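See below for the structure under consideration.
Just one protein chain is left out here, and the rest sit where they should.
Here is chain A:
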């Protein structure tokens, strides 16, 4: 139903969005995912979760946020012995 190529990620404004799943009842909703920040949403959700212009500032993410995200848990050193 939704055309992923015509959609930007509501969270990080990335322009590559993938169709992950489509409603078992045809044409009701799709589940989409951003190729960069991996945000996932259903097209039937409220605008505050699905549209860039309505997406809350507090939850927006940038490429820098992704690069600098801390590791949880940190990857430990390999054992050498």
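Note that in this section contacts are C-beta pairs under 8 Å (C-beta built on N, C-alpha and C of every residue); 3 or more make two chains touch, one makes a residue touch a chain; residues count from 1.
As a convention for this text, contacts and distances are computed from a predicted model.
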Record-based protein name (UniProt) of the chain missing from this complex, from "Fe-S cluster assembly protein SufD", "Phenolic acid decarboxylase", "ABC transport system permease protein" or "ABC transporter ATP-binding protein": "Phenolic acid decarboxylase"
Residues from chain A at the interface with the omitted partner, ascending: 11, 20-21, 23-25, 28-29, 31, 33, 37-42, 44-46, 48-49, 56, 58-59, 61, 65-66, 69-73, 75-79
